[in-house]
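The structure follows.
Removed: one protein chain of the complex. Kept in place: all other protein chains.
On to subunit A.
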Amino acid sequence: MSESAQAADPVAYIQHHLTNWSTSQPKSIADFNVLHLDVIIFSALLGGLLIFIAKKIGENLSLDNPSKLQSVAEMVVEFVNDQIKNVFPHPDKLIGPLALTVFVWVLAMNAMDLLPVDLLPSLWTGILGLFGADPSHVYLKVVPTTNLDTTLGLALCVFVLILAYNFKSKGPMGYLKMFLFHPFGKFFIPVNIVMTTIEELAKPLSLGLRLFGNLFAGELVFLLIALLTLGAGFSFGLFIWFPMQVLLDLAWLLFHLLVITLQAFIFMVLTIVYLGMADATADDH
(Lines give C-alpha, C1' and ligand atoms only; values in the text may rest on other atoms or scores of the structure.)
Protein backbone atom coordinates (compact mmCIF):
# COMPACT_ATOMS: atom_id res chain seq x y z
CA MET A 1 0.00 0.00 0.00
CA SER A 2 2.63 2.48 1.03
CA GLU A 3 4.52 1.90 -2.26
CA SER A 4 1.67 2.87 -4.55
CA ALA A 5 0.76 5.80 -2.35
CA GLN A 6 4.34 7.01 -2.41
CA ALA A 7 4.72 6.32 -6.12
CA ALA A 8 1.72 8.40 -7.03
CA ASP A 9 3.01 11.46 -5.24
CA PRO A 10 5.35 13.35 -7.67
CA VAL A 11 7.22 15.24 -4.97
CA ALA A 12 7.81 12.14 -2.91
CA TYR A 13 8.85 10.23 -6.05
CA ILE A 14 11.50 12.79 -6.98
CA GLN A 15 12.75 13.22 -3.45
CA HIS A 16 13.02 9.47 -3.09
CA HIS A 17 15.09 9.30 -6.25
CA LEU A 18 17.37 12.11 -5.15
CA THR A 19 18.24 10.47 -1.85
CA ASN A 20 21.40 8.45 -1.56
CA TRP A 21 21.76 5.05 0.00
CA SER A 22 23.76 6.16 3.04
CA THR A 23 24.94 5.02 6.41
CA SER A 24 22.70 7.77 7.80
CA GLN A 25 21.06 10.88 6.42
CA PRO A 26 23.30 13.96 6.61
CA LYS A 27 22.22 16.50 9.23
CA SER A 28 24.16 19.53 8.01
CA ILE A 29 25.67 20.84 4.77
CA ALA A 30 28.95 19.15 5.63
CA ASP A 31 28.47 16.03 7.72
CA PHE A 32 31.54 13.84 7.81
CA ASN A 33 29.82 11.05 9.73
CA VAL A 34 27.91 10.05 6.61
CA LEU A 35 29.04 7.74 3.83
CA HIS A 36 26.99 7.48 0.62
CA LEU A 37 27.29 3.77 -0.08
CA ASP A 38 25.71 3.83 -3.55
CA VAL A 39 28.10 6.53 -4.78
CA ILE A 40 31.13 4.61 -3.58
CA ILE A 41 29.87 1.24 -4.84
CA PHE A 42 28.91 2.44 -8.31
CA SER A 43 32.02 4.52 -8.88
CA ALA A 44 34.17 1.62 -7.69
CA LEU A 45 32.25 -0.86 -9.87
CA LEU A 46 32.63 1.38 -12.92
CA GLY A 47 36.30 1.90 -12.19
CA GLY A 48 36.71 -1.84 -11.81
CA LEU A 49 34.90 -2.44 -15.09
CA LEU A 50 37.21 -0.01 -16.89
CA ILE A 51 40.31 -1.64 -15.44
CA PHE A 52 38.91 -5.08 -16.30
CA ILE A 53 38.38 -4.02 -19.92
CA ALA A 54 41.85 -2.47 -19.98
CA LYS A 55 43.34 -5.72 -18.69
CA LYS A 56 41.43 -7.71 -21.31
CA ILE A 57 42.80 -5.46 -24.02
CA GLY A 58 46.26 -5.61 -22.47
CA GLU A 59 46.30 -9.41 -22.60
CA ASN A 60 46.73 -9.49 -26.35
CA LEU A 61 48.06 -6.18 -27.49
CA SER A 62 49.09 -6.41 -31.11
CA LEU A 63 51.35 -4.14 -33.08
CA ASP A 64 50.18 -5.10 -36.55
CA ASN A 65 46.69 -6.44 -36.07
CA PRO A 66 44.96 -4.62 -33.21
CA SER A 67 41.57 -5.85 -32.09
CA LYS A 68 38.60 -3.49 -32.28
CA LEU A 69 38.73 -2.82 -28.55
CA GLN A 70 42.42 -2.10 -28.76
CA SER A 71 41.82 0.36 -31.59
CA VAL A 72 39.23 2.17 -29.48
CA ALA A 73 41.62 2.31 -26.52
CA GLU A 74 44.41 3.56 -28.76
CA MET A 75 42.11 6.22 -30.16
CA VAL A 76 41.18 7.45 -26.69
CA VAL A 77 44.80 7.51 -25.55
CA GLU A 78 45.87 9.35 -28.70
CA PHE A 79 43.03 11.80 -28.18
CA VAL A 80 44.14 12.53 -24.61
CA ASN A 81 47.75 12.74 -25.80
CA ASP A 82 46.77 15.36 -28.36
CA GLN A 83 44.95 17.45 -25.77
CA ILE A 84 47.99 17.38 -23.50
CA LYS A 85 50.40 18.20 -26.29
CA ASN A 86 48.36 21.25 -27.21
CA VAL A 87 48.42 22.96 -23.82
CA PHE A 88 51.10 21.40 -21.63
CA PRO A 89 54.52 22.98 -22.04
CA HIS A 90 56.52 20.23 -20.35
CA PRO A 91 54.42 17.04 -19.95
CA ASP A 92 55.45 14.81 -17.05
CA LYS A 93 54.55 11.26 -16.12
CA LEU A 94 51.46 12.14 -14.08
CA ILE A 95 49.42 14.34 -16.37
CA GLY A 96 48.75 11.64 -18.98
CA PRO A 97 47.28 8.98 -16.68
CA LEU A 98 45.48 11.70 -14.72
CA ALA A 99 43.76 13.14 -17.79
CA LEU A 100 42.90 9.68 -19.14
CA THR A 101 41.45 8.62 -15.79
CA VAL A 102 39.34 11.76 -15.58
CA PHE A 103 38.00 11.23 -19.08
CA VAL A 104 37.15 7.53 -18.99
CA TRP A 105 36.02 7.35 -15.38
CA VAL A 106 33.84 10.47 -15.48
CA LEU A 107 32.44 9.35 -18.83
CA ALA A 108 31.58 5.93 -17.41
CA MET A 109 29.95 7.45 -14.32
CA ASN A 110 28.03 9.94 -16.45
CA ALA A 111 26.88 7.12 -18.74
CA MET A 112 24.98 5.58 -15.82
CA ASP A 113 22.55 8.43 -16.41
CA LEU A 114 21.47 6.72 -19.64
CA LEU A 115 19.96 3.76 -17.77
CA PRO A 116 16.23 4.12 -17.18
CA VAL A 117 15.82 6.09 -13.94
CA ASP A 118 13.75 3.40 -12.24
CA LEU A 119 15.58 0.29 -13.47
CA LEU A 120 18.27 -0.26 -10.86
CA PRO A 121 16.39 1.41 -7.93
CA SER A 122 13.33 -0.81 -8.57
CA LEU A 123 15.49 -3.93 -8.81
CA TRP A 124 17.27 -2.99 -5.61
CA THR A 125 14.00 -2.28 -3.84
CA GLY A 126 12.66 -5.63 -5.01
CA ILE A 127 15.73 -7.51 -3.80
CA LEU A 128 15.74 -5.82 -0.40
CA GLY A 129 11.97 -6.26 -0.24
CA LEU A 130 12.54 -10.01 -0.24
CA PHE A 131 14.37 -9.56 3.03
CA GLY A 132 11.49 -7.51 4.46
CA ALA A 133 12.87 -4.01 3.94
CA ASP A 134 10.42 -1.10 3.81
CA PRO A 135 10.45 0.09 0.15
CA SER A 136 10.01 3.73 1.09
CA HIS A 137 13.30 3.61 2.96
CA VAL A 138 15.33 1.82 0.27
CA TYR A 139 17.32 4.43 -1.61
CA LEU A 140 19.63 4.06 -4.56
CA LYS A 141 21.24 6.74 -6.73
CA VAL A 142 23.08 5.12 -9.61
CA VAL A 143 24.92 8.10 -11.11
CA PRO A 144 27.96 8.92 -8.97
CA THR A 145 28.55 12.24 -10.73
CA THR A 146 25.16 13.57 -9.65
CA ASN A 147 26.71 13.64 -6.19
CA LEU A 148 28.68 16.65 -4.96
CA ASP A 149 31.15 14.48 -3.09
CA THR A 150 32.35 12.82 -6.27
CA THR A 151 32.69 15.93 -8.40
CA LEU A 152 34.21 18.05 -5.63
CA GLY A 153 36.45 15.16 -4.66
CA LEU A 154 37.89 15.06 -8.18
CA ALA A 155 38.12 18.84 -8.23
CA LEU A 156 39.91 18.81 -4.88
CA CYS A 157 42.52 16.42 -6.26
CA VAL A 158 43.03 18.74 -9.21
CA PHE A 159 43.31 21.71 -6.84
CA VAL A 160 45.98 19.99 -4.76
CA LEU A 161 47.84 19.12 -7.96
CA ILE A 162 47.61 22.74 -9.12
CA LEU A 163 49.28 23.81 -5.87
CA ALA A 164 51.92 21.11 -6.22
CA TYR A 165 52.71 22.03 -9.84
CA ASN A 166 52.91 25.70 -8.95
CA PHE A 167 55.36 24.97 -6.17
CA LYS A 168 57.39 22.70 -8.38
CA SER A 169 57.62 25.03 -11.36
CA LYS A 170 57.76 28.44 -9.68
CA GLY A 171 59.08 27.62 -6.23
CA PRO A 172 57.38 28.90 -3.06
CA MET A 173 58.65 32.44 -3.63
CA GLY A 174 57.55 32.48 -7.24
CA TYR A 175 54.12 31.27 -6.25
CA LEU A 176 53.90 33.94 -3.55
CA LYS A 177 54.93 36.56 -6.11
CA MET A 178 52.08 35.42 -8.34
CA PHE A 179 49.66 36.18 -5.53
CA LEU A 180 51.24 39.56 -4.86
CA PHE A 181 51.85 40.97 -8.33
CA HIS A 182 49.24 39.27 -10.49
CA PRO A 183 47.15 40.49 -12.29
CA PHE A 184 47.52 44.26 -11.65
CA GLY A 185 51.23 44.77 -10.92
CA LYS A 186 53.07 45.84 -7.78
CA PHE A 187 50.94 48.87 -6.85
CA PHE A 188 47.79 46.87 -6.11
CA ILE A 189 49.10 44.15 -3.85
CA PRO A 190 45.99 43.80 -1.61
CA VAL A 191 43.71 43.67 -4.63
CA ASN A 192 46.03 41.20 -6.31
CA ILE A 193 45.97 38.87 -3.33
CA VAL A 194 42.17 38.84 -3.26
CA MET A 195 41.85 38.47 -7.02
CA THR A 196 44.37 35.66 -7.34
CA THR A 197 42.91 33.79 -4.38
CA ILE A 198 39.45 33.98 -5.88
CA GLU A 199 40.84 32.92 -9.23
CA GLU A 200 42.61 29.91 -7.76
CA LEU A 201 39.61 28.86 -5.67
CA ALA A 202 37.22 29.32 -8.56
CA LYS A 203 39.10 26.75 -10.59
CA PRO A 204 38.24 23.66 -8.53
CA LEU A 205 34.81 24.98 -7.56
CA SER A 206 33.72 25.66 -11.12
CA LEU A 207 35.22 22.34 -12.20
CA GLY A 208 33.26 20.34 -9.62
CA LEU A 209 30.04 22.31 -9.72
CA ARG A 210 29.83 22.34 -13.50
CA LEU A 211 29.92 18.56 -13.73
CA PHE A 212 27.56 18.14 -10.79
CA GLY A 213 25.07 20.73 -12.11
CA ASN A 214 24.91 19.31 -15.60
CA LEU A 215 24.47 15.73 -14.52
CA PHE A 216 22.09 16.54 -11.67
CA ALA A 217 19.90 18.59 -14.01
CA GLY A 218 19.97 15.83 -16.61
CA GLU A 219 18.89 13.28 -14.04
CA LEU A 220 16.13 15.58 -12.85
CA VAL A 221 14.75 16.02 -16.36
CA PHE A 222 14.63 12.24 -16.77
CA LEU A 223 12.68 12.07 -13.50
CA LEU A 224 10.26 14.76 -14.69
CA ILE A 225 9.66 12.87 -17.91
CA ALA A 226 9.04 9.75 -15.85
CA LEU A 227 6.36 11.67 -13.93
CA LEU A 228 4.18 11.82 -17.06
CA THR A 229 2.78 8.34 -16.50
CA LEU A 230 3.62 8.00 -12.83
CA GLY A 231 1.09 5.82 -11.06
CA ALA A 232 -1.29 6.01 -14.03
CA GLY A 233 -3.83 3.21 -14.39
CA PHE A 234 -5.15 2.02 -17.71
CA SER A 235 -7.15 4.93 -19.10
CA PHE A 236 -7.73 6.94 -22.28
CA GLY A 237 -5.20 9.56 -21.24
CA LEU A 238 -2.47 6.95 -21.26
CA PHE A 239 -2.69 6.78 -25.08
CA ILE A 240 -1.57 10.40 -25.20
CA TRP A 241 0.87 10.53 -22.30
CA PHE A 242 2.70 7.29 -22.94
CA PRO A 243 3.82 8.01 -26.55
CA MET A 244 4.72 11.53 -25.46
CA GLN A 245 6.85 10.15 -22.66
CA VAL A 246 8.64 7.80 -25.03
CA LEU A 247 9.35 10.63 -27.47
CA LEU A 248 10.56 13.01 -24.79
CA ASP A 249 12.68 10.34 -23.21
CA LEU A 250 14.29 9.53 -26.53
CA ALA A 251 14.94 13.20 -27.33
CA TRP A 252 16.47 13.90 -23.92
CA LEU A 253 18.50 10.69 -24.11
CA LEU A 254 20.02 11.71 -27.43
CA PHE A 255 20.76 15.19 -26.16
CA HIS A 256 22.14 13.78 -22.96
CA LEU A 257 24.55 11.53 -24.88
CA LEU A 258 26.17 14.76 -26.00
CA VAL A 259 26.09 16.27 -22.52
CA ILE A 260 27.75 13.37 -20.70
CA THR A 261 30.53 13.11 -23.28
CA LEU A 262 31.02 16.85 -23.38
CA GLN A 263 31.14 17.18 -19.60
CA ALA A 264 33.70 14.39 -19.29
CA PHE A 265 35.74 16.04 -22.04
CA ILE A 266 35.48 19.50 -20.45
CA PHE A 267 36.54 18.18 -17.07
CA MET A 268 39.57 16.56 -18.67
CA VAL A 269 40.56 19.55 -20.79
CA LEU A 270 40.19 21.99 -17.89
CA THR A 271 42.28 19.69 -15.70
CA ILE A 272 45.00 19.73 -18.33
CA VAL A 273 44.72 23.50 -18.86
CA TYR A 274 44.80 24.36 -15.17
CA LEU A 275 47.76 22.09 -14.53
CA GLY A 276 49.46 23.36 -17.68
CA MET A 277 49.09 26.93 -16.39
CA ALA A 278 50.42 25.87 -13.01
CA ASP A 279 53.31 24.05 -14.66
CA ALA A 280 54.27 27.03 -16.79
CA THR A 281 57.19 28.95 -15.30
CA ALA A 282 57.37 32.73 -15.21
CA ASP A 283 59.25 32.60 -18.51
CA ASP A 284 56.42 30.78 -20.22
CA HIS A 285 53.92 33.46 -19.30
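Assume a residue touches a chain if its C-beta (ideal position, glycine included) is under 8 Å from a C-beta of that chain, and two chains touch if they have at least 3 such contacts; residues count from 1.
Keep this in mind: contacts and distances are computed from a predicted model.
K.L.:
Would you mind picking the UniProt name of the chain not drawn here, from "ABC-type transport system permease protein II", "ATP synthase subunit b", "Act minimal PKS acyl carrier protein" or "Glycine dehydrogenase"?
P.N.:
Going by its UniProt entry, the chain not pictured is "ATP synthase subunit b".
K.L.:
Tell me which residue among A:10, A:26 or A:135 touches the hidden chain in the full complex.
P.N.:
Of the candidates A:10, A:26 or A:135, A:26 is in touch with the missing chain.
K.L.:
Touch as defined at the start, partner being the missing chain; which of A:73, A:117 or A:225 qualifies?
P.N.:
Within the whole complex, the residue contacting the unshown chain is A:73.
K.L.:
Of the residues listed, A:112, A:148 or A:211, which one is in contact with the missing chain?
P.N.:
Hidden-chain contact among the options goes to A:148.
K.L.:
Which parts of subunit A face the unshown chain closely enough to count as touching?
P.N.:
Touching the missing chain: residues 22, 26, 28-36, 39-40, 43-44, 47, 50-51, 54-55, 57-58, 61-63, 66, 70, 73-74, 77-78, 81, 94, 96-98, 100-101, 104-105, 144, 147-150, 152-154, 156-157.
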